[in-house]
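For this view, one protein chain was removed and the others were kept in their places.
Our next item is chain A:
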Amino acid sequence: MSWWSRLLLAARFVRREIVSGELTILALALLVAVTALTSVSFFSDRVERALTTQATQLLAADLVLNGNQPAPPAIRQEAQRRGLQLADNISFPSMVFAQGQATLATYKAVSNSYPLRGEITLRGADGQSSKGVLHPAAGTVWADARLLRKLGLKLGERISVGNTSLLLSGEILREPDGAMDLYNFVPRLMFNSADLPATGLIQEGSRARWRLMLAGDDQQISAFRQWLGQHLPAGSRLENVEEARPEIRTALERARRFLGLTAMLTVALAAAAVALAVRRYLARHWQPVAVLRCMGLTSSEVLGLFVCLFLLLGLLSGVLGALAGYAVQLGLMQLSSRFVGEVLPDPGWHSWLLGPASSLLLLAGLALPPLLAIRNVSPLAVLRNDVVLLRSNLLAPLAAVLALLALAAWQMDDAVLAAWLLAGMTAFFAGVAALAWGMLWLLRRLPAGPRIGWRYGVANLARRPWLAIVQIVALAVGIMALLTLTVVRDDLIAAWQHSIPADAPNKFVINIQQNQRAALLDRFAVAGLQQPELSPMIRGRLIAINDKPLRPSALQDERARRLAEREFNLSWRDDLPQGNQLVAGSWWQGKAKPQFSVEQGLAGTLGIRLGDTLAFDIGGSTYRARVTSLRAVAWDSFRVNFFVLAPPSLLQQQPASWISSFRLDGTQEEFANRLVAAFPNITIIDVTAILDEVRAMVDKLTRAIEAMFVLALAAGVLVLWAALAATRDERLSDIALMRALGASRSQLRAVVLAELAWLGAFTGLLAALGAMGIGGLAAGKLFNLPFSINIWLLPIGMACGVAVVTLAGWPLVGRVTRASPLAILRAG
């Protein structure tokens, strides 16, 4: 047979198969798989892009070059040449005078293009608040509420700013990059950079930070970031929201993983649906293949036909599925836009490609191995009216796992993570199959129940062990996903939100002098507030690891270089701080000899291992000690944390300033002002704004995940239907026969319901066990959260299993009980 005639044959074959409706179930399963997969991908892609955008709003730009002098003209020119948007933001501390009073404020001079990202919320002189891309016009100045209150200012008055005076035209309610300056508690004053020369405030040696703000599309920014890396002026650094803010970075990273987990579960559901549909399709084609073989087609020609068929089917379903996925995702957007943002960025091309690619990959992994068995169909099979069960070999699960791994790696963008999850799932599949087998074995040996429905329902399940196991495994995956996404998800989110407790400190106080400690704590006692813990803070530079001098310039990693360049805040104490966890070594006891405890992230970045000897230069003296422990620090706890700790014996003699954190609620705000009035040298940093940012972001992520959970839920129900559809023919013929033999409608209903209930109970039980496992794995490996096993999962799982299987299954199989006994005469 020539290739051309083979192709023609295949084309005719494909057309007939599609027209005959034999492929409908498989195509639907693929379509659902791809729709689920791509809609989650589109959605998470766009949500992630939106979140990244929101994160960059904290910078008010995509990229910021922060220097102690203006950025060189060459850099500005290069940025302009590349088509990037530019804005300037020069900030410096200075005093403000008004109404005969003076206070220290942070001045911020911005150019007309500020902000490049995010929006400013402002109250104007008319009392109306407005929100948008706003900047103060030349000759005007905006101030925040704190400054207005402190100086008793009203909008419309004039303020002296250096050598000039500006019109106070607005009250800043919110500025995108306001929360960025963690140590900028002091009141804010914003004016147009055009007025800067007239103020005369910037002199040689002024402590100004010059921020060149840049914005552009992802490619432009990442290209320019690279270019800047090689042309970074001395005394400058790049500000990057992820590196600058560990708590935001943690939130984003967790969100990414959570979305990936959701997508991964959807993939597993989809795969189960496809596997069931393929199995049904091939089982129904055993005889036709035998006929084709009788007609003289070689086994490889037959295989070629089906491969062509599946290729075409995969491409069609992939493209249609991607379109459907986009449509579903638009619906999700409608649902969640008010949480995630009104206008989301468009998805990337890879989400579109995911449609056909995932469809073909799923087919390759799930359809190809059973399809290969078709080569073994003997023409003799036409003479035998056997029920052919597809035998599984090692190839089938291997191919399925590989396909899933590829999809998971794509979805999660992390092959190792994907492998971890898949390993868990594979173990789960094997475990479920073994457990299901055991339960069926037991059932088959139980004495028959007194009721016909019970007896035959149970027997129906037990007498189709292979099929029952396939169903139980597939359904258990679905319900496991549901459980994971509801109960376990709630547990995880609770654990996550718990890591940012409601009573997290919202004020940091720094620069407390040794002799002010007792008086300061007294103030808390007098005000009826809980006395906060004070920690000593000593500045020191890391100069050597294991007596090898640390040369920052020799370090490859940018973050490591920056860490090595700057001074560390060291502290000493007896006990392990709250929210810190030992990950290696042991904590010192009693009067310990000199040693260090290092935060594990820092240790990783700088290559510090347990047992290494670190040398710090503190006030001109060198302090040497071994690292005896590594700590995990919950940075998003908003407590005072230190990279390096030592026992009192090492650093107690060093002059230290003290730092603390505490919580003040609305009515207690005044306490902070009284504290500053009493101790003018201390600085109080208000982290309420930062906390609100982080909590808002956590809330939005939760919404996004919930929205995706709705889709995964739908996919789960569809898998259930595919599983029931796969057994529908057999069920139909069983029921018709029983009907012909005189079974009453209620007997048939009892048989079907009992089977569904048993299926649901088994499935739910196994799903609960699986969800426990996945929850533990996710908490430990993905999110670094504490996770305790929720024993309620077992009854909840079984109830869910029975409810889901019965409610979703009955509409499909319930109709079967109305099957006419006539069908039995027509069955071939």
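Rule of thumb we're sticking to: a contact is a pair of C-beta atoms (placed from the backbone, for glycine too) under 8 Å apart; a residue touches a chain by one contact, two chains touch by 3 or more; residues count from 1.
Note that contacts and distances are computed from a predicted model.
Student: What is the protein name, per UniProt, of the chain that does not appear here: "Heme exporter protein B", "Diguanylate cyclase/phosphodiesterase with PAS/PAC sensor(S)", "Peptide/nickel transport system permease protein" or "ABC transporter ATP-binding protein"?
Tutor: Missing chain, UniProt protein name: "ABC transporter ATP-binding protein".
Student: Using the touch definition up top, pick the residue from A:N460, A:N506, A:T628 or A:N641 that touches the left-out chain.
Tutor: Among A:N460, A:N506, A:T628 or A:N641, only A:N460 touches the chain that is not shown.
Student: Would you mind spotting which of A:G528, A:P549, A:G666 or A:G742 touches the chain that isn't drawn?
Tutor: Considering all chains, including the one not shown, the answer is A:G742.
Student: Just the residue numbers, please: which parts of chain A touch the chain that's not shown?
Tutor: 385-387, 452, 455-456, 459-460, 463-464, 730, 733-734, 737-747, 820-822, 824-828
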